[in-house]
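What you see is the complex with one protein chain gone and the rest in place.
Here is chain A:
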Amino acid sequence: MNFVTPEIAWAPLAPIIIVLGAAAIGVLIEAFVRRPATRRTIQLGFGLVVLIAALGTTIAQWAALEGGGTTVMQFMLTVDRQALAWQTVILVFGILGIILFAARTRAGEPAFTALGSASPGSLEETLARRRGLEVTEVFPLLLFAVGGMMLFTCVTDFVFLFVALEVFSLALYILVALARRRRLMSHEAALKYFLLGAFSSAIYIFGVALIYGATTQTSFAPVGRAIDVISDRDPLLLTGVVLVLVGLLFKLGAVPFHSWTPDAYQGAPTPVTAFMGAATKAAATAALVRILYTSLYPLEWEISWMIWAVACLSMVLGTVLALVQTNVKRMLAYSSVAHAGFILVAFAGLTNEAVAALPFYLLAYGLATIGAFAVVSQVRERTEDGSVGAEAVRLGQWAGLGKRSPLLAGAMALFLLSFAGIPLTAGFIGKFEVFSAAIAGGGWPLVLVAVIASAVAAFFYVRLVVLMFLTDVPEGIEDAVEVEDSPLATLVVVVTAAGVIVLGVLPAGVLSVFESAAQFLVLSNG
């Protein structure tokens, strides 16, 4: 046997190379810059510049792209308009995320622990805090996660997809474990996220092995063609396909593969929750779209029952469980499970409209998610000695927030209404597009469930709005909650709120961009 050297067109990979290369340089900055405060400034500035440069490169490539796109490496990587659209969305989340990562309280406390290896409450931790140490590795880790996710959107091979999946997942597992406050909870969340994430990727790769066994291929388009040829439904192939979908639905956080979502969202440092909630969902959806439309479409009839069942379960269970939560972060986590269901609704019938609707939906959802968690990171408890402590996440502690901080409470109300899908917010347009795509594909029973679930979900979103604006702060505990006003977090809140309004009022421009992105480059030869 002889190997053929693969031909790689490097130029279209520029945004990914910029981000991943910068992540590697970020690790070197950790080693060579000694003062923690300087290190933080350098890492933040460097990360921001890099992400903005990558965003600029992506947009330039979009403008310069001729025809369907470029095959970077045959059967492995393609950069087409679909991939560029998703990469832009992920880079926007990355930029907002890195700003939020750097936000500090008035007392100068960052969101991340002083020393990741020191156990909570130990002497080492106290010493590390006193010396002003700070885990600034979070910035390169975010870059690694963004780079992996960008790769995830343009990979066209099942095994390569697995590698990209791990590149961003491993970075996220570490980020989840680095909370400043409530560190035991953060460790526990990281452990659960890690074990379930590793479990799901093992399921995924075994599915890939079975698909390889059934079709002798691992790339999307050749697998699709091989499925066409295999006439009698091969049990090996079907098992493989189901296992692969299970692995991806885990990342999407859909019921019954959602059990990590509430724990990871609650235990992670809030800036990480914001980034992870928005970007992981976008990346997982992007990969799911590409796999279903370019590879597994001949099996549509066989896998639609699974998509339908998971979509219904996610919408119903996510909504019902969110109703009974008393913790804001956990409530938003279950709401994200319900949103995973709404995303899956779009896949009914595999229509072309869905390919255009999903990036918009994820952009709208992601902006609202990052904004909402940015607000959560600003509402703090007061400790007994009067200093500002951990985040106030009990619903009761949010009573009367509208009077304390009209800006934050108003923005939060806007994000919640966008989650609920109230007109004039981005969430409404997103849901409208997704549901009409599903109806076009004959999925009206799913849309019916989705509309009912949205109506029920509106109850718990509005409950929090009522609590913030129409409920007075209970007597005697006025001082128990302190609202921070970090300029960086406020910036993120304002930008995301503006985005949610603009996408809700004037969606036409962005929608037409995503419509022109609704095509895949699939090689016909080979």
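In the analysis below, a residue touches a chain if its C-beta (ideal position, glycine included) is under 8 Å from a C-beta of that chain, and two chains touch if they have at least 3 such contacts; residues count from 1.
As a working rule, contacts and distances are computed from a predicted model.
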Choices "Amino acid/amide ABC transporter membrane protein 1, HAAT family", "TldD/PmbA family protein", "NADH-quinone oxidoreductase subunit K" or "Formate dehydrogenase subunit beta" - which one is the UniProt name of the chain not shown: "NADH-quinone oxidoreductase subunit K"
Absent-chain contact - pick from A:V163, A:A455, A:I477 or A:L506: A:V163
Options A:P36, A:G68 or A:P120, residue touching the unrepresented chain: A:P120
Option from A:A14, A:V27, A:L65 or A:A198 whose C-beta touches the chain left out: A:A198
Chain not shown: contacting residue from A:L184, A:A309 or A:A455: A:L184
Positions on chain A where the hidden chain makes contact: 1, 3, 116-117, 119-120, 159, 162-163, 166, 170, 173-174, 177, 182-185, 187-192, 194-195, 198-199, 201-203, 205-206, 208-210, 212-213, 216, 218, 262-263, 266-267, 324-325, 327, 330
